[in-house]
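A protein chain is absent from this complex, but the other protein chains hold their places.
We just call them A, B, C and D in the order they show up, numbering each chain from 1.
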Amino acid sequence: MTLSHLATEDVFVVERNDADFRAGQGMTKGLGIVFRKFRKALFGKPNSDRADTEGQFNVQYPEERLVLPEAYRNMPILLYDDATGHELCTSCFQCERICPPQVIHITQAKDPATGKPVPAAANFVLEYDTCMSCGYCAEVCPFDAIKMDHDFELSTGNHPELDVNYDRLLRPISYYEAIAPTMWSDVKEQAMKKLQNNIKRRPGAIGRDHGQKVKGGAAVAVAATPVAGAAPAAAAKPRGPVAAIGKNMPEEKVAKLISIRAANAAKRGGGDAGAAPVAEAAPIVETVVDTPAASAAPSGPVAAIGQNMSEDKRAKLEAIRAAKRAQRGE
Amino acid sequence: MALLARGELRSILQTEMPNALDTRWDTQATDQPEAHGEGQTILLDFDAVVKAEALVEVAHFIRDKFGYTLLSNITAVDYLKQGLIEVVYQFYNAAEGGPDLRVRVRIGRSPEECIVPSLTPTWPGADLQEREAYDMYGVVFPGHPNLARIYMWDEFKGFPMRKDFPKTGDKYTHVTGE
Amino acid sequence: MADALTQLGFASWLSVLIASIIKVTLILVGGSVGMMFLTWYERRAISYMQDRRGPNRVGPQGLLQPISEAIKTMTKEDATPREADRIVHFLAPVVMLGATVLSFAVIPWGRMFPVDLNAAVLFVIATGGLHSIGMMMAGWGSNNKFALLGGMRGVAQLISYEIPQVMAIIPVVLMTGSMSLQKIVEAQNDFGGLGWFVFSPVGLLGFALFFTASLAEGERTPFDIPEADSEIIAGYMTEYSGMKFAVFYLSNYMSNLAVCFITATLYLGGGNGPGVDALGGFAGGLLSLIYFLLKSFALFFIMVLIRATVPRLRVDQLMGFAWKFLLPLVLVNILSASFWVALLRWDQQWPQLTEWFGAPSTADATNWGRLAIAVVLTLLINAGAVALIMRLTNRNVQKHLYTTDEELALGLS
Amino acid sequence: MNPIAIGVFIVIALLTLGSGIMVVTVRNIIHSALWLIASFIGVAALYLLMEAEFLAVVQILVYAGAVSILVLFAIMLTRQVTGEGVRVVFERWWVALLIALGLFGVIVPTLWQHGSTWEEASKLAQVGPAPVEGTAAAGLQVATATEIGRSFMGEYLLPFEVISILLLMALIGAIVIAYEERTRRRRVLTLAEELALKKRGIVEPRDAEGAVVALDSEQA
């Protein structure tokens, strides 16, 4: 067959060595290579660089973790402002529309007085079990309210638990900032600006009435210590998955780091939102330092919010009031 | 052995095998899609639509004369509004590369009309694709050695990729009355 | 041990009984612990070859992994297929394990010999051969096509490879003049404990052939056809689960251990090594045990290395390898072994030898001339035979593809 | 005589006899073959008890390990592969019984002649000094490999060779039959062979028997 579309030099025939005399030399060579690998893996250094082809390459998972890249996407989460507790979601239904497996269900909030729609979601249900982690919702969201989480340890024996409600989807911005700093800083300005615009159109507690946010939200970030905690901690390190085969940090250190980050973030967020009451930042740090022991319980980050909810109710109310005062003051 | 440009096969067939072409689309333009509104089903490409009974002959013709030896893809499309099922055969010239040559067959949707001769005896590679077209669209290929359902189970009734197949509900239980 | 007990005042029959029970217990414990260590050892070694870490969670360095797995398999459901022959299905693993444990009756640990049987070498092979019964029972009793295929394949393989295995031992028996393992070990104690058979041309070829055949007997890659998971799932073990499966596993690895021990004893001098005789007594015994275990586990390392490297043969290739490659070489090796024995030992049977080359070696004086001639001669014979057989094998590269008319006609007529 | 040895002997002898009886009575033929193996192993154990180690090992190696497996193979390959056949009890079973009794009648007196008690018999069977060739004892002391070897290569050389040649002939015969069988069998053509045949214009593809016939006629 003539191959007119291919020049002769573009084709080569693979060498089969059919005529070679076989006396076990191929097998011996293979054994030699395997033995070399054995030696290198046993005595050499582990495979840490992408150029390495020798040495052990596996990661001892629960203790050692790869740093997840910022772009990593697992399940969607919703963001709210640390300082004011305002949710970024305005229930514009963009994500619900694009979602390929149709697992997002939003109910728009209505002003109880006028009955008119308010740019906030009354309820937001996400079926984690059917979600295919494509990340379209985060991509299309004009308000940067929905983002992709880095927590991948979601296995559970309780299937209905995977229909996740609004209160369990919410994370503070500081949490997202910790897992994806550059990606957040790219959009931060416009997101916060849009949020300010929306806040003006939200009467009463609408847009803030899901879950225990200011205090509980910080708890979310910390509650992730045993499971997702390493991710924010590692975010401080140089980026790149391979460099990340790091040893795990002591738990308190992680907790401390996160608490500081959370506090900072809260301050910054407060700065954007207006005057952040100092009294509000303090409980965050407190919660953070206290939480690791509680969060070591197998409940995981999502459940942690629910657990803390009742006892933190008063704190939440206070926070909301403080925020309101701050707003009015401005 | 030469590559055929788009639309060229049609003119060649008009001179070489005038009986092979499906004359129903003779009057229409080959290459100019009409303006169509949203949601309308369309039948755009009228290049080399051949009669079902002439398919094997045409396939051999383009293989032997022009070197289109690689039957790459068989696609069935259901045009519900026109009441047609189109089967598109895509051939490639393995020696010279280049784009595909599409040969189309348009047949009715009823079981009596939905028949296209099988290419499997010459192109064994068409085997599974024809079975798929049969399973999903109900196109029957006489001459196929083993025309059985391929994805759906054997007892399944109906052809799920047809446009009039109900999108919701369990069609199978409905038909069998279970 | 029995004598010591009699001196303590036990009746003679009672002391024999007690001594036997103690011995049996020790062997069983030693065998099972060895097997457990072996599974861990294999998995760790193979994972380093594959650039990973292997089991390292249970216990220090994962050493307790086999125990956790034993517990796991014991607590698993023990399922018997409904249509299976229940009794045969149940007995198959018992037969397998029984055969393996039997072979441990004569296998030495260093210089400790549980029972010094006169035909110990043959005994090991014979008990290994009993595996085929277990396989057949498992394959047939499971009432499963894959199991039956696996059983049939396994039995055919075991029977075929028994022949080269037994015949590969004959040179050793010729050189020693006995089939007792103790005598064989003693015979390799020259040159300061380094007079191992593997250092002679005859022994080297014998070692290679015996080890290869033993790989097949122990169902190790590249001969793991009876349990070729990619073709027939798990062969005769397909329908086994839980404890019964664990017993198969145990028997497999114990027989691998036995193979390593026997090979080390036959060709690598058993517990012999420099310093054993000099130390003597308990310390010498301990040293010999260490030597012996080192040798055995080095052999097992080779098994692991092979397993990590090569694919498995096909059934017909496997049979061809036994009958067309191993068997002729084994026969040639017997020939050169007899030359070796004649040149080194004969003085009366053929007095001219003494006339030409001097008296044969004794314990005090080695006749280097006779030794050199023997080495050269046997080396020539063995190397020539290997080269010839390889030449022939290369010519017989499969003719599945009939490109010419002649070949086509040959292949079909 | 060691009381343990006697006890062990009785147990093993009973087991051997019992499995022997099972061989001829069980209905499943595969089970019967398995019982046969058990009885072989029992015999080997008896040899071992008499300190005829070599014989015991060979008994296991040859009878239990190989012959019985051949029996099993033969059953499985000739009957249904699953061996589900129910044995048909031979009508004239008493003929077999008579023959067995006759054999028994030959063997027992012979043994009796060489030692009427256990002690004498076992003494004879034990490893003794190298026997002088040609004496009566040489033929009897068959316990060790050495003795068996000497007997085969000395006294019984002719019968040994005759049997060897007979077995060799049987082997060759079997190979010839099996080889013819295999070449005549219907062969499934691979795609490449089909193509080669098609190129030579011999047959239509996918007709292996036709191909063989065509080739045969071509060669003739």
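What we mean here is this: a contact is a pair of C-beta atoms (placed from the backbone, for glycine too) under 8 Å apart; a residue touches a chain by one contact, two chains touch by 3 or more.
The criterion applied here is as follows: contacts and distances are computed from a predicted model.
Name of the non-displayed chain as stated in its UniProt record, restricted to "Sarcosine oxidase subunit alpha", "Cytochrome c biogenesis heme-transporting ATPase CcmA", "Branched-chain amino acid ABC transporter permease" or "NADH-quinone oxidoreductase subunit D 2": "NADH-quinone oxidoreductase subunit D 2". Interchain touches from the omitted chain, evaluated on the whole complex, reach A, B, C, D.
Touching the chain that is not shown, out of C:309, C:336, C:367 or C:382: C:309 (per the contact rule at the top). The missing chain, though absent from the display, is touched by one residue of A:17, A:114 or A:158; that residue is A:17. Here the missing chain is touched by one residue of B:7, B:143 or B:160, and it is B:160. Seen across the whole complex, the unshown chain contacts subunit D at 81, 181, 184-193, 195.
Where subunit A meets the omitted chain, the residues involved are 1, 3, 5-6, 9-18, 20, 22, 24-27, 29-30, 32-34, 37, 47, 49-54, 57, 66, 68-69, 71-73, 94, 97-100, 132-136, 139-140, 148, 239-242.
On the side of subunit C, the interface with the absent chain consists of residues 46, 49-52, 145-146, 221-222, 224, 228-233, 307-317, 397-401, using the contact rule stated above.
Just so it is clear, only the chains that are shown with their structure count from here on.
The chains that touch subunit B as well as subunit C are A. When the C-beta pairs in contact are tallied for A-B and for C-D, the bigger tally goes to C-D. Computed centre separation for the pair subunit A/subunit B is 48 angstrom, with centres defined by C-alpha atoms. Between subunit C and subunit D, the centres computed from C-alpha atoms are 24 Å apart. Within subunit D, not a single residue touches two or more of the remaining chains. Taken as a contact graph, the chains are arranged in an open line, each linked only to its neighbours along the path.
Touching pairs of chains, sorted by label, consist of A-B, A-C, C-D.
Listed in rising order, the residues of subunit A touching subunit C in the complex are 18, 21-23, 27, 30-31, 34-35, 37-38, 41-42, 47, 54-58, 60. Within the complex formed with subunit C, the residues of subunit D that make contact are 2-4, 28, 30-31, 34, 37, 53-54, 56-58, 60-61, 64-66, 68-69, 72-73, 76, 81-83, 127, 144-145, 183, 187, 190, 192-193, 196-197, 200, 211-212, 215-216, 218-219.
Listing the residues of subunit B that touch subunit A in their complex gives 1, 94-98.
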